[in-house]
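What you see is the complex with one protein chain gone and the rest in place.
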Amino acid sequence: MRFFSDNAAPVSDAVLAAIASANTVDTAYDGDALSRRLDDAFSDLFGTRVAALWVATGTAANSLALGALCPPWRGVVCHRDAHINNDEAGAPEFFTHGAKLMAVEGEGAKLTPDAIAAVIDLIANDVHRVQPAAISITNATEYGLVYSPDEVAAIGAFARQRGLGLHMDGARFANAVAHLGCSPAELTWRAGIDALSFGFVKNGGMSAEALIFFKPELAADVAIRRKRAGHLLSKGRYLAAQIHALLADDLWLANGRAANQAAARIAQAAVGRLVHPVQANEIFLHLTTEEAARLRARGFDFYDWGPGEARFVTSWSQADHEVEALAAAIAAL
Amino acid sequence: MRFFSDNAAPVSDAVLAAIASANTVDTAYDGDALSRRLDDAFSDLFGTRVAALWVATGTAANSLALGALCPPWRGVVCHRDAHINNDEAGAPEFFTHGAKLMAVEGEGAKLTPDAIAAVIDLIANDVHRVQPAAISITNATEYGLVYSPDEVAAIGAFARQRGLGLHMDGARFANAVAHLGCSPAELTWRAGIDALSFGFVKNGGMSAEALIFFKPELAADVAIRRKRAGHLLSKGRYLAAQIHALLADDLWLANGRAANQAAARIAQAAVGRLVHPVQANEIFLHLTTEEAARLRARGFDFYDWGPGEARFVTSWSQADHEVEALAAAIAAL
Amino acid sequence: MRFFSDNAAPVSDAVLAAIASANTVDTAYDGDALSRRLDDAFSDLFGTRVAALWVATGTAANSLALGALCPPWRGVVCHRDAHINNDEAGAPEFFTHGAKLMAVEGEGAKLTPDAIAAVIDLIANDVHRVQPAAISITNATEYGLVYSPDEVAAIGAFARQRGLGLHMDGARFANAVAHLGCSPAELTWRAGIDALSFGFVKNGGMSAEALIFFKPELAADVAIRRKRAGHLLSKGRYLAAQIHALLADDLWLANGRAANQAAARIAQAAVGRLVHPVQANEIFLHLTTEEAARLRARGFDFYDWGPGEARFVTSWSQADHEVEALAAAIAAL
Partner (left out) sequence: MRFFSDNAAPVSDAVLAAIASANTVDTAYDGDALSRRLDDAFSDLFGTRVAALWVATGTAANSLALGALCPPWRGVVCHRDAHINNDEAGAPEFFTHGAKLMAVEGEGAKLTPDAIAAVIDLIANDVHRVQPAAISITNATEYGLVYSPDEVAAIGAFARQRGLGLHMDGARFANAVAHLGCSPAELTWRAGIDALSFGFVKNGGMSAEALIFFKPELAADVAIRRKRAGHLLSKGRYLAAQIHALLADDLWLANGRAANQAAARIAQAAVGRLVHPVQANEIFLHLTTEEAARLRARGFDFYDWGPGEARFVTSWSQADHEVEALAAAIAAL
């Protein structure tokens, strides 16, 4: 029973079906009919004109976005535990040609304007210091917390005031929206987001993420840089098909909601052990080594997360019986 | 009737089936059972110990290979019309951090030791000049010609003698092997190839290429750089599944053969118009503007290739009736 | 008797004196009084508002200029034999983060709008091809030829029409201006130049070149990138002092004129052997191996320049008796 990662989950049936439907002759790269409909599909979803590019990984989406918002000689403010800082092998540095990630602390991997200001206000404005160019936040965060539209808007206002771009790593954007019940627009461009990595792979997709620019003029150079990074797939229609399948009837949102509900059920059983509130699909628990071993002996797979802590992630397809079994096992510890 | 590009073709049924079969819970990234079997599968195919990494595009495969063979301050010798030089948006420069592509001329986009020597022997061995570190050849070439094992081996011997690495862009490796009837080993490591971009996407695959290192010790850093370039897909099992499906029963070779046969049929009908001999699945024809227009009016799609020339590409799935129709239409011009 | 390179020459007495005069306590980096006067000094010289930055090498000046005019994913058009393409170890690729140098042919290392168009008009305007962003010309060229203001203006008009930036590598700018008798303005911004590497080191300076931006707004990021490249010297006043010394009373121009005159004297004696017309301070001669050996035996140092050719360079300080001796020796061959 895998609670390792939402990357371990299978893909939605609708995604498989869409891939099969796309299996005809069409134009290569992103010239096909499905890819050409992406801008419209996301513009509808967000209620404003956006430019959307598919890529095969969240790391590519994040890094291309940061490359668009930050030149090589400036920096990107992010949480110290941000995925871009810790789990992408230096991809942001690669795609930006050496920009600096500027780590900020904050409970549950969340940033605030004050925490950001405390770091960047120390940077003298001269040519010796790397100056910030952008902020990147993750929603839901690496610890499963969710920024509300107001919290994002506060950072958005701060970013505008300082002349900084604002990126959202939405690898678990669906989980955030599902938790909040807000519109995708409220959580993004209305709150000042310039670029969003809209995650599908952790949420029922196979190999397609979307990079959304709320300033569509940013997309032209990114389309070139996507190719230059080897991320313009030859048969892009199979990626676009996945995205359209997940957007149809808000399947992406239903999948996010399902994962969240599974996590909530487990959180309920683990109430005294929670390291962070459970808002999305990740549960961080205080677990002794011995307790962790006991859970593993019962067939549960999960990550140790530093001494005395463990991470469980639920997916859109987590079986009810697995969820109930884990909840029971934790309660019984 | 599309003769634009083999990228326009659909994917083999076996590939779709394999993807569907892989649709279960498994370990993320390349930790799954299918990905872990790739080294063995390719080692069997090549009859020697290799390291194999999947990536989603040929550009990624080529660029990661070149990054492994060439430091930022040296150069890669290639044909002036090589895909890496002309059609990858500077990806080799991006992945190598600015190495120089050193263009060499040659009929049909083929290199020879003499042609390479004529260029690199002019480079004074001092710190002012960029020194070559590697050679990259394409097989089949960008003009549909095929290097024989002996031709590759001559370049391989030259490379070893000069201390240069040797990469083969095998976007159409299947077409080359199918044409030659040789073993994959003869055309690669036995002839001095260090790294091969083994193309599947143009040949019945959907989104999986293989990067093969015949010096397996090169692969460890490349695995890191694959992640750093955003090319470590979260659900790699769906890529590995495609590759295994195409390797099974030599489907890759059958597909390559089918495409070649379609091209040969068209070449037969176009004998006086051939710009290059047709050995793989590309046909370059002398066509006047008026003739090209006539073919288009009959429903054939293809690329103009400079003034008075046109390129037709056949795919593994090109329908017989399309092939016959095109052959007849060309003969009737 | 050295005719190897103008880099071998000593520095003008005025430069040494200026360095000694600068040997006081002052602000570090470029905050000192001398550095702060550079913008004004060059604005006076060029008759328009410019931004000027000192750097220690021509390679740094060229590469910083190109970095300002070309993003990593585009290209710089230059002559195949341009110093930036051949003699800077890939520095332009380093500073631009991998932009492509696009080689154009042309007699005497000179470019024309037609020759440039012939190359870049072949580049399809899609994301697969690297698009040009700038043109770089060298004046005087690597073969000692000089672009006239009209010739530069023709390229300038072409550049503007195509939306390309225009850089002039003026390592031997003094020699060009001395030859033409025009104003520095006519040869640069009035002819469409955006950035000029104004060479002083080959012309009596010790370690200071000037990078001039005729679009001063480009200089702010370059000032950062100069630091980032390790080119913001701690005690910049010693560089600024050199430049002011060479600008005073047009010493730079007198030095350039002296070097040109020495070259003209030698060219006169070598009239039937000239590979290129001699306009600046470089003389390329047809010389057999045996003739070259004879000259060397008489004490003359120079470069072989491919089979049957040799390069002689005169400096601002070339002694008359050396010049006469070389002229006589060549005439006597």
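All chains are identified by letter, namely A, B and C, in their written order; residue positions are counted from 1 within each chain.
As a convention for this text, contacts are C-beta pairs under 8 Å (C-beta built on N, C-alpha and C of every residue); 3 or more make two chains touch, one makes a residue touch a chain.
No experiment lies behind these values; they were computed from the predicted model shown.
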### Sole residue of B:R36, B:R49, B:H128 or B:R294 that reaches the chain not shown, by the stated touch rule
B:H128
### Contact with the hidden chain (one of C:A28, C:A124 or C:V271)
C:A28
### Task
Quick one: say which of C:S35, C:T57, C:N175 or C:T314 touches the chain that got left out.
C:T57
### Query
Which of A:W73, A:F173 or A:W189 touches the chain that is not shown?
A:W73
### Query
For subunit A, which residues lie in contact with the unshown chain of the complex?
72-73, 75, 86-90, 93-94, 96-101, 127-130
### Message
Contact with the hidden chain only, please: which subunit B residues?
### Response
71-73, 97, 127-128, 131, 221, 223-228, 232
### subunit C residues touching the omitted chain (full complex)
2, 4-5, 7-11, 16, 19-20, 23-29, 55-61, 63, 88-91, 94-95, 201-202, 206-207, 224, 227-235, 238-239
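The working rule: only the chains that are shown with their structure count from here on.
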#### Entry: Same-residue or different-residue interface between subunit A and subunit C, half as cut-off
same
### Message
Please tell me the distance, in whole Å, between the geometric centres of subunit A and subunit C computed from their C-alpha atoms.
### Response
50
### Contacts with 2+ other chains: residues of subunit B
88-90, 94
